[in-house]
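The other protein chains are all here in position, but one chain of the complex has been omitted.
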Amino acid sequence: MGYFKTGLSMLIDPLSLFFLFVIAIVSLPSAIYSIGYLKGEYSRAKTALAWVLLVGFVASMVLVVTVSNAFVFLIVWELMSLVSYFLVTFDNKHEKSVMAGTIYMIMTHIGTAFITAAFLIMFKYSNSFDFTAFKLGCQAMPGHVKDIVFLFLLIGFGTKAGIVPLHIWLPYAHPQAPSHISSIMSGVMIKTAIYGLLRFVIFILGINAIWWGNIILILASISCLVGVIYALMEHDLKRLLAYHSVENIGIILLGVGASMVFLKMNMPVLAVFALCAGLYHLVNHAIFKGLLFLCAGSVYKMSQTRNIEKLGGLIKLMPQTALAFLIGSMAISAIIPLNGFISEWLTLQALFLGSINSIGGYKIFMGICAAVLALTGGLAAACFVKAFGITFLGLPRSKKAESSREAPLTMRLGMFFLALLTVVFGLAASIVIKFLVIVSGCATGIGVEKINFTLNNFVLAPQGSTVYLSSPLVALVLVTIIGFIAAGVYFGLGRNKVAVNKTWDCGYYNLDSRTEYTATAFSKPFRVAFSFFLLPYRKTKKIRESSYHIKSFRYEVFTTSVFKSYIYEPVIKLIYITAKNLRRFQPGSIHLYLAYIFVTILLLLIFVNRF
Amino acid sequence: MKILFLFIQILLLIAIAPFLSGLIKKIKNTLRMRKGASVFQPYYNLQKLFGKEEVISENTSWIFRITPFIVMGCVVLTIPLLPLFGLAVSLNYMGDFLLIIFILALGRFFLALAGLDAASAFGGMGSSREMFISALVEPVALLAVFAVSLNAGSTSLQAISNFHVMKLSSFIAVISLFIVTIVETSRLPIDNQETHLELTMIHEAMVLEYSGRSLALLEWASYIKQVIFFTILSIITMPFGSANIFIYFIKIAAMCLIIAVIEILTAKMRLFRVVDFLSFSLFLSVTALIISSIGL
Amino acid sequence: MQIDIFLFGILAATFSMVASKRLNTLISGFAAQSLFLALITFLLAVKNNNLELYIVAGLLFLIKVILIPYFLRRVASRINVSQDLGLFVNSTLSVFIAGILTYLAYLFTKNIISMSLGGASSVFVVSLSIVLIGLFMMIFRLKALTQIIGLIVMENGLFLTAASISGGMPFFVEIAIFFDVFLCVAILGIFVYKINRLFTHIDIDKLTELKG
Partner (left out) sequence: MQIFFILAIPLLLSIVAMLSKDTKRLSFLNSLGHAIVLAFSACLVLDTVNFSEPKAFFNFFYIDSLSVFFIFTISVINLASSLYSIGYTAMDLKEGVISERKAVKYYVLFNLFSFSMFFVTVVNNLGMLWVAVEMTTLVSAFLVGFYNNKKSIEAAWKYIIICSVGISLALLGTILFYFTASQHGNINSLNWTDIVSVAKKLDPRVVKAAFLFILVGYGTKAGLAPMHTWLPDAHSQALSPTSALLSGVLLKTAIYAVLRFAIITNKCIGIGYVSNLFILFGLLSLCVSAGFILVQKDIKRMFAYSSVEHIGIITLGFGFGGPIGLYGALLHIFNHAVTKSLMFFGAGSIVKKYHTNNMNVIKGVIAVLPFTGIILIFGVFALIGMPPFSIFISEIIILIGGFKAGFYFPSALFLFFAAIVFGGMLFRFGKILFGKKPQDMAAGGERLSGKLAFVFLFSFIIVLGFTIPGFLNKILLLAVEIISGA
């Protein structure tokens, strides 16, 4: 049984280091944040448990990205799921948490089953679980087996990453965990799936056919759109963010998928470039999603609600959290000059360059992917206008929101650390990409000594193209211009005369928080435009005083979760009904049971020669 | 030297922007057989607004206050990217065509937030619609840019302002970009700059709470935005004589004429009809892309 | 030759059990079957002049012909069970099915055993068919007691099979099996009492509390 004498052999190459870095930059602020977050929420023992789980969670993720043996990988991979299950069910007094944990765990397990199958097929060809042996073994693997392995790995890691339609667990699980954990789960844990894809599909398996890249691009595009559309409909702040994780995984995979296509098209420079774009977005998403979850957590801790329809006006009550959330929102909406913008620009450029350099259908295909990305960006911006605007601006919509105060210092520290990083990764793009090139080279196995995507430390310049982008310059010019304008206005016109008054109310009403625009109303145009997909429906309820007089009228609008109600629920129902029918075969009659034995032996005797 | 030219370019565009708006109004009025206000009316408006006291809602936060500056800053920021006068210089190292889309997104983002800041239902409605339409416009714009850039071989604006870009696909893309321009400049049939009827307005609803110099800045910014879009269209469709300031003005005036004609010929659409309209333009963009991929 | 006659006797007894509708007939049928079995064993013992087989024949007679039927009758009378057996399948059909089962046993023997034995396998046919019929009785008869009888009919069949093969199994194994069967019947008897006490009937078909 030499296969299992594994020990803990490590593989630390640029790819692993990159992921270690991502883990570190999100886990650290989250840990600091949790000091303040956990205080007063849980009992002493539970707080200690939270710390233990946090450490275990981070440790398992570190192991996932560093081990060099597939068998050990599988173990630490499941370990990571197990620890995160306990974190999701941490508030286990709520049935919701337990349910979320269960859904999460089941989906993850299905994914792991596929990964296991893929590993075992690879093992059959390599006779060892070691990565290097895997790599050697995969060279001898026939093409169609490679295809199957790829599909298994895609489903397996896709489940963890939350690719549509395997994303179903994500909006349940992420919001239920304590917020600092949500931030790590969304920021880092789902990225380990990307690591898995890079490590096992690109690094070890090697790309066999161009349709691998295509399928990833298609799934990525779908994930982008579906994620952001659902996010727009969502009024639970943390769930909203969770859906955005689906979207952003889609964007990351656009880069990865494009890279795979280019690899197969034998365009190494572009492949590296596209992968850089994907990886850049990966680290960016880790940063700003971590940040947003931390902010959402402090909103939740301070106001005790995550429903944005109950929030509002928090910018005055918790200004620093608001600022951090605003920065996060801008980053995720790809607003200049923050980091989300850089990676989205890079991805668009990668798709564009791919489009130029390829022929025929791929020109259009890449273009459509880029268009999807653009649409996603627009919708994401809309969503975060909603999220920030409804939560932080205007008037508080409930007593709970009115009574919130600024979060404790440790929490703010965690948030501002990440907020700072969004700026740094926005401005230092040219430096970051130099490292990413090395990482991509490691993943794809392409020599990257001659590949350079920067002009100097300030200007991004994709090789083989004449476009440039300099985010520091953009920021500089923008600040200068605004400064000039402000100065011009101030010195040209003098001090502004400002009168503070009530909001214009058409002269009729006293406006209060009940007349504010709501999140539901905000998302209405989107609901109507995407009604073919969202299938919205209404529930109205009249409460009558008498048959002539309606005392109050309740109106709620819902959307149908297409994947849940048309894929998962029917499948589960089918399995469940089959199981129920199966139950009828055991009605308690011993005569029947004896008959089973009788029939079994008869059938076996009849078909004895078939075995 | 280059910096100086850029500086002039920026100031010039800022300066003429209100005039173009006045020009369009004048053309419209003339076509309608009306006398109408002077072409310099926008300048008078701005002057008046700059001089007025500002009234701010008590519900607002700092977002509301900084937004005019950011919006203005954004539109101005796009100007140095355009390869115009002075041997078609531009701040090419700063970014490319795509950057313009991203820059405008920043302004829009803050404007929409400002709409929500005053806790007024009008503002919220405006923000919602603005974000809705702009989200739908984004893929249309991008695909059109994509098609044009494919012809140019680069998304760099300098590369685009070249004769060899002029292909069939570019023209189809330009039609699409023209629709984008109509949307982005709040023109009929998407939006109506002249109405304050609450159920129809989009851009005006967002800035409803603004007054005084803030409003002046926002108005001015929208004039500039209009110029920028006209410029982009002219660069692609008529890639000649960009260095010559008079030719440039003639091209821009032609754009104004077209816009004015379209405005008097159409009525405003229902909000959800816009989706169909934009799908049509998306279809155009895709067609452009397909034709371009064939090489035409 | 005598063996064949006795074999026929066993088969006849078995069929009569299948056809019977009353408990007492059933028990008598079982006694008859066991008697024929004992006789066959005895014959084999004479033939091989094997002391062990004599003992086995004696034990058979003692336990299966006398003791177990007595015990079953006693249980039946003690718990005052009705004589009606409760049939899922009426007796005509049952006999017909039993016939089919015998044919199946014949087929099985022909295809599997005879080939390696080279003829002379009628003992095997009969014994296998008894096993199958015993199982059939357990499946299609409702009462607890019939199930016990079905079980020991199967056991008889097995015994016959063993005996038909080169003079039976090793002696101490036979004895152990004997002992085991007897114990089994006794324990089942105890449970019949318990069932009767708790449920006031021994209608096994109605014991369906545990399901699914």
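The letters A, B and C name the chains in turn, as written, and every chain counts its residues from 1.
Definition applied: a contact is a pair of C-beta atoms (placed from the backbone, for glycine too) under 8 Å apart; a residue touches a chain by one contact, two chains touch by 3 or more.
Just so it is clear, the structure is predicted and the values come from calculations on it, not from any experiment.
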Contact set of the excluded chain (shown chains only): A, C
Residue touching the undisplayed chain, where the options are A:Arg44, A:Lys93 or A:Arg514: A:Lys93
Sole residue of A:Phe21, A:Trp51, A:Phe123 or A:Trp211 that reaches the chain not shown, by the stated touch rule: A:Phe123
Contact set of chain A toward the excluded chain (per top definition): 1, 3-4, 71, 74-75, 78-79, 81-82, 89, 92-93, 95, 97-99, 101-102, 105-106, 109-110, 113, 116-117, 120-121, 123-124, 575-576, 578-580, 582-583, 585-586, 590, 593-594, 596-597, 600-601, 604-605, 608, 611
Absent-chain interface as seen on chain C, which is shown: 108, 111-113, 115-117, 128, 131, 135, 138, 144, 147, 151, 154-155, 158, 161-162, 165-166, 169-170, 172-173, 176-177, 179-180, 183-184, 187-188, 191, 194-195, 198-199, 204, 207, 209-210, 212
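Just so we're on the same page, only the chains that are shown with their structure count from here on.
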Highest-count interface - the chain pair sharing the most C-beta contacts: A-B
Inter-centroid spacing, chain C versus chain B (mean Cα positions, whole Å): 99
Chain A and chain B: spacing of chain centres that average the CA atoms, whole Å: 33
Centre distance in Å when chain A and chain C are each reduced to the mean of their C-alpha atoms: 69
Sequence positions of chain B contacting 2 or more other chains: none
For chain C, residues that touch 2 or more chains besides their own: none
Chain C partner contacts - residues on chain A that touch it in the complex: 583, 586-591, 594-595, 597-598, 602, 605
Partner chain A, residues of chain C touching it in the complex: 88, 104, 108, 135-136, 138-140, 142, 147, 204-205, 207-212
Of chain B, residues touching chain A in the complex: 50-51, 53-59, 61-63, 69-70, 72-74, 76-77, 80, 91-96, 98-99, 101-103, 105-106, 108-109, 112-113, 115-125, 127-129, 131-132, 134-139, 141-143, 146-147, 149-150, 153-156, 158-159, 208-209, 212-213, 217, 271-272, 275, 282, 285-286, 289-290, 292-293
